[in-house]
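Report on the following structure.
Note that this complex is displayed minus one protein chain, with the remaining chains in position.
Here the chain labels run A and B in written order, and each chain numbers its own residues starting at 1.
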Amino acid sequence: MFRKLPDGSGPRLTVFVEGQPVAVSEGDSAATAALLAGLSATRASALGGQPRAPYCMMGVCFECLMVIDGLASQQACLVPVREGMRIARQPSRPAIAKP
Amino acid sequence: MAAVLTSDVLIIGGGIVGAALGVGMAGRGASIRLLDGADTDLRAARANFGLIWVQSKGHSMPAYGRWTRRSADLWPDFAADLRARTGINIKLRQTGGLSFCLGEAALRNRRDAISRLHNQIEPWSATINVLNRNELQRLLPGITLGPDVSGASFCAEDGEADPLMLLRALHVSMRAMGVDICTGAEASRISHSNGIFRVEAGRAAYEARRLILAAGHGSLALGKMVGLTVPVHAERGQILVTERLDPFLPFAGDTIRQTADGTVMIGATHEDVGFDLGTTGAATASLARHATDIFPDLASAKLVRAWAGLRVMTPDGCPLYAESESHPGAALITCHSGVTLAAIHAADLAPALLDGPLGRNYAAFGPQRFGGGKDVSQAA
Partner (left out) sequence: MTTSEASFDLVIVGAGPAGMAAAIEAAQGSMSVVVLDEQPMPGGQVHRAIEQRKYTGKQSNLDDRDGAALVQAFRNSAASYCGGTAVWQIEREGEGFAIFVSSGDAARCLKARRLIIATGAIERPVPMPGWTLPGVMTVGAAQILLKTGGNVPTGQVVVAGQGPLALLYATQLLAAGVKPAACLNTTMPGALDRALRHLPGALGDIGQIGRGLGFMARLRLGRVPLIGGVSDVAAHGDERLSAVSYVAKGIRREIKADLLLLHEGVVPHTHLAMSMGAEHRWDEGQSCWQPRLGADGQTSIEGLRIAGDGAGIGGWRIAALDGRLAARAMMRELGRETVPSLDGAATVTLRRQRQRLAGLRPFLDAWFRPRAVLLAPPDDVIVCRCEELTAGDLRAAIRQGCLGPNQVKSFTRCGMGPCQGRECALTLTTLVAAERGITPEEAGALRIRPPLKPLTLGELAALAPTGA
């Protein structure tokens, strides 16, 4: 859905979206990385499991909830990318750890 | 001068108590009208935890224990009737309830309390077992208990329901059964002559021979107008709720429960702060700690909302069903466990109130135990 202009701002780094490496630049958010990776749905809605994706990109809508480095329900648009970050779709009801 | 609306029965208050009474009285041949207030009224019914809780009731008043147990037994039919009439699923689950103990002393105290209950002169039957930690963990294979959890008391009759859906279902049900609900009607004045009560609310007036005050904290001022002094005070309870999580808790808990939606509710505080409905950072933190003490895995769960309700508390915590002596025909109904008692309020108390003044059977809940009001144990 999105691509980076060639003369990109800032140093590049690599994150993993659903296991796939994606080139991003410093300052991008995890939500941006998901969009650059070509994900259309980034989460399944909590009630009906509907496909949802980032809407406002500024922390207001909460559509961008994703699992980042194993932690669920992160607002991906507020998380700056770090080298090697693992970003995955949010399930409709996250499981807390089982024994 | 606006027209005066007349009915056989006038209920003031559309919370869980008033609405359950409305449903219980409807369809029995009497005309019922209910007055409900404004969008931003105190509305304890909107802040409820949602438990149908038996195991902790009646330790000081056996009649209350029996009353509660009967209500729990009536709940399945009550929920089914509401669903049939409104299509609303109240998400009733009565698989039993757990009251967790933290630390060995708490477990010992719990065993003693349950023993005492079983040995009472007027026993009422509820199946309560005290479980040690191992037994409790076996009951909850999907989640690890915190290190301080020593055990819990488990009562097979305990359960839970969605309190907001319950309130909605009661209102829809009332309308379907012909109860006239007047919203935004805040009763300000009650007068009484020739056996008829006249209630003024805004520019409207309502008349009835049978007046039921079920207005929560609002009943204090209204009660005074009909000779009823109500010894209730406000006790704030703060509650937390998390995001929706994968199911892990198959039983209701008195301080922690997982709703049908997957959200986890954690509660509650017991504070004396007047009518302040605010939540505090300190209480939020304490409640969160309590939850993670019981289930450490909840540490990664996100808190989404916190709210507070003002319990309508009588001095002994048991319901108050009072008939006015000076203004016969006026009754005041109040309790803090409106969800648990909703079934019996609809099935038993409502028809009783319709038939005439509450008699002997309800004496235990009368105002005379607080040193005032009509002694209904002498009623015919």
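Things worth noting here:
Following the convention adopted for this analysis, contacts are C-beta pairs under 8 Å (C-beta built on N, C-alpha and C of every residue); 3 or more make two chains touch, one makes a residue touch a chain.
If you're wondering where the values come from, they're calculated on a predicted model, not measured in any experiment.
Residue B:171 is the one among B:33, B:93 or B:171 that touches the chain not shown. By the touch rule set out above, chain B reaches the unshown chain at residues 36, 38-40, 43, 46, 164, 167-168, 171-172, 175, 181, 183-184, 240, 242-243, 266, 278-282, 284-286, 288-289, 291-293, 298-307.
One chain is missing from the display, and on chain A it is touched by residues 1-5, 7-10, 24-29, 32, 35-36, 40-42, 45-48, 50-63, 65, 73, 77-78, 80.
What we mean here is this: only the chains that are shown with their structure count from here on.
We define each chain's centre as the mean of its Cα atoms; on that basis chain A and chain B are separated by 44 Å. Partner chain A is touched in their complex by these residues of chain B: 141-144, 243-248, 261-262, 295, 297-298, 300-302.
Taken in their complex, chain A has these residues touching chain B: 46-47, 71-73, 91-99.
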